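All protein chains but one are shown in place.
Going in written order, the chains are labelled A and B, and every chain counts its residues from 1.
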Amino acid sequence: MDIKDVPCPFCGCLCDDVKIQIEDNRITGVENCCTLGNAKFLSKSRLQHPIMRKDGKWVEVSYEEAIDETARILSDAVRPLLYGWSGTVGEAQVVGVHLAEEIGALIDSTTSVCHNPSILAIQEVGHPGCTLGQVKNRADLVIYWGCNPIEAHPRHMSRYTTYADGYFIDNTATDRKVIVVDIRRSDGAKVADEFIQVKPGGDYLVLSALRAMVRGKSDVVPDSVAGVKKVQLQRVADLMMKAKFGAVFFGLGVTMSRGKYKNVRNAIELVSELNRKTKFTISAMRGHFNVYGFNEVLTWMAGYPFAVDFSRGIAFYNPGETSVIDLLEKKEPDACLVVASDPGAHFPKSTIEHIAAIPTVQIDPCVNATTALCQVQIPVAITGIESAGTAYRMDGVPIRMKKVLETDFPTDQEILERIVTRIREMRADG
Amino acid sequence: MAEILLKNAYVIDPISGINGEVMDIAISGGKIVEEVSSKPEVIDCQGCLTLPGGIDSHTHISGTKVNFGRYMSPEDMRAGRTAKKGPMHITSGYSVPTTYGNSYRYSALGYTTLVEGAVAPLEARHTHEEFKFTPLQDSCANILFDGNWGMLRALEEGDIKRAAAIIAWTLNAVKGFAIKLTNPGGTEAWGFGKNVSCINEKIPTFDLTPAEIIKGAIRANELLHLPHSVHLHCNNLGTPGNFTCTIGTFGHVPDLNDKRQTLYATHVQFHSYGGTGWSDFCSKSEPVANMVNFRPQIVIDMGQVMFGRTTTMTADGPMEFNLYRLHHDKWSNHDVELETGSGIIPVNYRKKNLVNSIMWAIGLELALLVKNPWQCLLTTDNPNGAPFIKYPEIIALLMSKRYRDAEFAMIHQDTEKRVPLPAIDRELDWHDIAVMTRAGQARALGITDLGKGYLMPGAEADIAIYPIKTDEIDPSAEYEKIIQGFARTEYTIKRGRVVSRRGDAIIDGENTTFWVKPKVPAAYDIQHDPTFMELFERNYSVRMSNYPVQEEYLHRNHCIETETDL
Partner (left out) sequence: MNVIITFRNHENPFIPIEAEMITPDAFLEEKNEICVAVGNRSYPLSEVADFSIVGEASSVDDIEVLIRGDTSRVKRVGEYMSGGAITIEGDIGMHCGNFMSGGRIEILGSADGWLGREMKGGEIICHGDAGDYCASGYRGGRRGMRGGSVEVFGSVGDFACEHIAGGEVLIHGNTGDFACAEMKGGTVTILGDTSRVCANMSAGTCYVYGSAVEMIPTFEKKGTVNHDGVLFHHFRGDVANRGNGDLYTVHFTYLQ
């Protein structure tokens, strides 16, 4: 059996044209997908039962026992942290927010370690953006700044930019100019009409210089800025102003290099300035397929996109204080629930040590690096393959993820709802 | 479902022709009934003012743009935080509250039905998701068609029926309620950073003028027999001298429907400006109100501005960019492929600012100069003119000349030369207010048949009971009491249940989403039309099969099927 138009539960591009072949409730073929998505669809390894550490050893336990233990851990905690969320759907994230509110927890998502600075910047100056189809149909200048779509978002260029057909673009190969900005010559640089190599940590300074040039104040700019010659900057500024529709995409090279959100802010302010001359938009290259969805859900429920502390009975937001890495570095959390992400594989060593030192529960279909840090792991259906729900693409377009395989595993949402119910029962019992 | 008997309610129900009668209201199964059978819960209203539940026919409470207003504004979020209380979840936000914040605060004001004023179809799923968490009000989504390529191309070809078919397919697909046009043509032009400045100017990428888009959409709307009329945000919002554009637009509107208006023009305050620039900026509420008085086929809402901080958000992307250049504060923009645009900026309307003072006066003037209250409904275009929590103050301003004068004395002193407000003595009465906050909305939206906006047997039991005894208050002098009385109901009843009591929500609630499904003959089913499918497949960034909002997003819902003339 073939199923068409399946959205891919891998990256923020959320390509929704994947074709899946299924035989005997197994995926036997995947079309239209990139290698990253392919691997996700075809992955076979998974955890079969809930597991719990008893006397230092993993033992298989029932869902009921695992949920009971999770509820006890979270109820007892004075500073519980609920982390992850980007690999599940909005319907589960909503329950997570209600859980956090119920127990006075901190809740944060993988946003905290990727586009956290983009959000802080947007909160200072706003965000001139658009949906990806707008870029596809109109953009005659595309700028990739501090990101490598070829590796991280392999179909971004073919679906939305460089190689995509566009309504107002006669010949996408010749009519779209591409500028790549990076600290080293990446694969993307090879297809660029203009490559700007910036000294590490120098993005902010280059952006300031471009802003001044767009304002017609080139005279203040020194001959060289962070490794980039003034003549090249002027050429690029002119290209930008001449474009009919320019689209900037930026990634972790901008958000996670020195200065973080100030870099993003400067890029946004450059784009805002360019809108006085022509049309320009800027967009973050979001990672997980539903990392943006968590930001949306937490915002409509609590008012903030990530890093919210419910401990005082209201929503308090202050990244740097209420964000996951800062909390773990200060050893604040005394219990942790990890849902649909793998901090064990990505976090700094000191923070991983703290996750291991406190009671930690993971809800995830697979054994991963975080498993080693946990007391309990509860396996669930694979979101976007075995369970449906809402995800938000990197540009904010909501897409319904499909269920293409039958499964007996419960969904993230079901497990979270059972934890909330169990906590309420425990509280009612005193 | 439980039964309730409201005793001694002082009822104003304009649709039923009741203007201040003390009566009992029986409620059973979520509806108003002739009588209750068993032992009902009795609520003694003690002669308090009892009105049909409030209906906001134009507000921004759910969806991509609203949520982005929250997302980009932690300073606004922290300005309105409340803790968990009983069944109430935490809330955040002042001008753009969280979904629960909107729902609880609207409920405290007695509102039971809300129309989200602008939803891009591509992102409608998001709006429906937020509706679920706005549990104490029924919801409707106005769907943006101002830059819809499919519709524009059909209009370009002069094929109204095809335009109607595309509208029908889209409304059905995204579970929408009505056709919204925001700066028609302008949002498409904004795709390349341009705008349109006149309703008779060709838009850059289609052989059409805004006037042609508006007229075409109106005709398509009536071909589909939609409950609501076209809901229009006119071109040139916020620019000095734009009243000519507004009047010109109104002049194009035929009278095509005997049950309701043919055009609903929203936040007309923002479209009633005179002058050639900001230096000679002035009110043109008089000619605009006169035009409305002469044309019963038009209903407007105020879009009242109130002083203080708020957040402006609209699909009118180019207008928001102009505002950004004036304020130089933060600016967000979000263009939606093949459909529309949007923009957001925070603003602070200040009494010391002449332009802001004139804007404040214009909204009130429209409400006072339009003779028939059914033709001018009370809104702030929440949160654009002000957050909806200001409604009680607006009611008091409309009911009290003395209050208006007191406020007028506080605003920019040059306002007097630019506006007619000081010369207007009219004071609206309780009945006028009931029309302008619920009955008029129900009729304009075309939802009276669904039991909305009145209190006779058969109606939905959506009721607001205010701690106001009309015979004990002189609205003209005691405007403070009006403000207090409308700020917090004694009881808000939604579908037969008390959902809010003295300002606090007391149950979780579950709302109903109203959407339309025009019955289109097979020849006009655009779903399988090769040209439309090709437009979709080539230009959208999502697959056509993934575009429609699935049933899963509707929860409780009411589908309004319409017969069409296709």
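By definition in this document, a residue touches a chain if its C-beta (ideal position, glycine included) is under 8 Å from a C-beta of that chain, and two chains touch if they have at least 3 such contacts.
Source: prediction; values computed, not measured.
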| item | value |
| --- | --- |
| Which displayed chains the hidden chain touches across the whole complex | A, B |
| Contact with the hidden chain (one of A:G37, A:G133, A:G166 or A:G202) | A:G202 |
| Option touching the unshown chain, where A:D193, A:E321 or A:E353 are the choices | A:E321 |
| Selected residue (touches chain absent from view) among A:Q123, A:N148, A:T383 or A:T411 | A:Q123 |
| Absent-chain contact - pick from A:K54, A:R235 or A:K330 | A:K330 |
| Among A:I103, A:V248 or A:V271, the residue in touch with the chain that has been omitted | A:I103 |
| Residue of A:R211, A:K279, A:R393 or A:R422 touching the missing chain in the full complex | A:R211 |
| Interface with the unshown chain - residue positions in chain B | 72-76, 78, 330 |
| For chain A, the residues touching the chain missing from this view | 77-80, 103-105, 120, 123-125, 199, 201-202, 204-205, 208-209, 211-212, 215, 217, 220-227, 258-259, 262, 265-266, 269, 310-312, 317-321, 330-332, 334 |
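Keep in mind that, in the parts below, only the chains that are shown with their structure count from here on.
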| item | value |
| --- | --- |
| Distance from chain B to chain A - Cα centre to Cα centre, in angstrom | 34 |
| Chain A partner contacts - residues on chain B that touch it in the complex | 62, 64, 67-68, 70-74, 77-78, 81-84, 89-93, 97-101, 122-123, 125-126, 129-130, 133, 191-193, 205, 321, 324-325, 330-338, 344-345, 538-543, 545-546, 550, 552 |
| Residues of chain A touching chain B in the complex | 4-5, 7, 16-17, 90, 94, 98, 101, 119, 122-134, 136-138, 159-160, 165, 167-168, 244-245, 272, 275-276, 278-279, 281, 295-296, 299-305, 310, 313-315, 317, 388, 390, 392, 396-400 |
